[in-house]
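Missing here: one protein chain of the complex. Every other protein chain is in place.
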Amino acid sequence: MGIEPDRIHYSWISSAESTKFVEVVKEVTEKVKALGPNQHFAKHEAKVA
Amino acid sequence: MSEWEPKIVSFLCNWCSYGAADLAGVSRMQYPSNIRVIRIPCTGRMSPKFALAALREGADGVWVSG
Partner (left out) sequence: MITFKLNGKKVQGEEGQYILQVAEKYGVDIPTLCHHKALEPAGMCRLCTVELFDGRRSRFVTACNYPIWEGMEITTDSESVHAGRKLIVELLLAKCPDVPMLKKLAEQYGIDKPRFKTEGDDCILCGLCVRMCERMGNSAISLTGRGVEMKVDTPYHLQSDVCMACGACASVCPTGHITLEKINEQITSRQDVKPIPSEYDMGLKGRKPVYVPYPQAVPNTPVIDRDVCVHFKTGGCKVCTEFCGVDAIDHSMEDEIVELEVGSIILAPGFEPFDPSKFDTYNYANHPNVITSMEMERVLSASGPTEGHLVRPSDHKEPKKIAWFQCVGSRDLNRCDNSYCSSVCCMYAIKEAVIAKEHAGDDLECTIFYMDMRTHGKDFERFYDKAKEIGVRFIRSRVHTIDPVVGSDDLAVRYVTEAGELQNETFDQIVLSIGLQTNPETVALAEKLGIELTEGNFCKTETFEPVETSQKGIYVCGAFQGPKDIPQSVIDASAAAASAGAALSTARNTRTLTPEVVPETNVFGERPRIGVFVCRCGINIAGVVDVPAVRDYAATLPYVEYFSDNLYSCSQDTQETMSQIIKQHNLNRVVVAACTPKTHEPLFQETLINAGLNKYLFEMCNIRNQDSWVHKNNPDLATEKAKDLVRMAVSKVALMQPLEEAELQVHQTAMVIGGGIAGMSAAVTLAQQGYETHIVEKGDALGGQALNLYKTIAGEDVQEKLSGLIDEINQNEKVQVHLNTELKNVEGFVGNFKSTLAADGGESELEHGVAVVATGGSALKPQEYHYGEDPRILTSLELDRKFMDKDPGLKELNSAVFIQCVGSRDQDRPYCSRVCCTHSIDNALELKKTQPEINVYILYRDIRTYGEREYIYREAREKGIIFIRYSLEDKPVVDLSGGNITITVTDHVLGRPLEIATDLVTLASAVVPNKDEALANFFKVPLNDDGFFVEKHAKLGPSEFATDGVFLCGLAHYPKPIDESVVQGRAAASRAVTLLARETIHTSGTVAETVPMNCSSCAVCISVCPYSAPSFIEEGPFTGKAQINPVLCKGCGLCVASCRSGAIKLKGFDNDQIFAQIYAMNEAV
């Protein structure tokens, strides 16, 4: 469907692993940031309007 | 805007990652503020439709965590 794989992340963190949680948040944020804005799949407001 | 910041929708399991996120708060760990959490009862509840809807609605990323 043309979605970059790095846009969707999946992880498994236990409720005690706050450190891992923070690591994953940082990692996900960085990877998504590296891809740039999601333009391909998002509905385009302009066309709708 | 100085730098573009992505908006990431995260679907967190109430029992696992949501708890971890709470604990991270209790421990005052600091992390980027890009994520918007949707609490789900379990990752079993997660449907691909949610991820697609989030991206279609303009989210820049989706993170599902159990």
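Quick notes on this one:
We just call them A and B in the order they show up, numbering each chain from 1.
As a working rule, a contact is a pair of C-beta atoms (placed from the backbone, for glycine too) under 8 Å apart; a residue touches a chain by one contact, two chains touch by 3 or more.
This is a predicted model, so every value here is computed, not measured.
One chain is missing from the display, and on subunit A it is touched by residues 14-16. Although one chain is hidden here, its contacts on subunit B can still be listed: residues 7, 9, 14-15, 18-19, 21-22, 24-26, 28-31, 33, 36-42, 44-47, 49-50, 53-54, 57-59.
We adopt the following convention: only the chains that are shown with their structure count from here on.
Centre-to-centre spacing of subunit A and subunit B amounts to 9 Å, using the average Cα coordinate of each chain. Residues 3, 6-22, 24-26, 28-29, 31-33, 35-38, 41-43 of subunit A touch subunit B in their complex.
By the touch rule above, subunit B contacts subunit A in their complex via residues 4-6, 8, 10, 15-24, 26-27, 29-32, 34-35, 51-52, 55-66.
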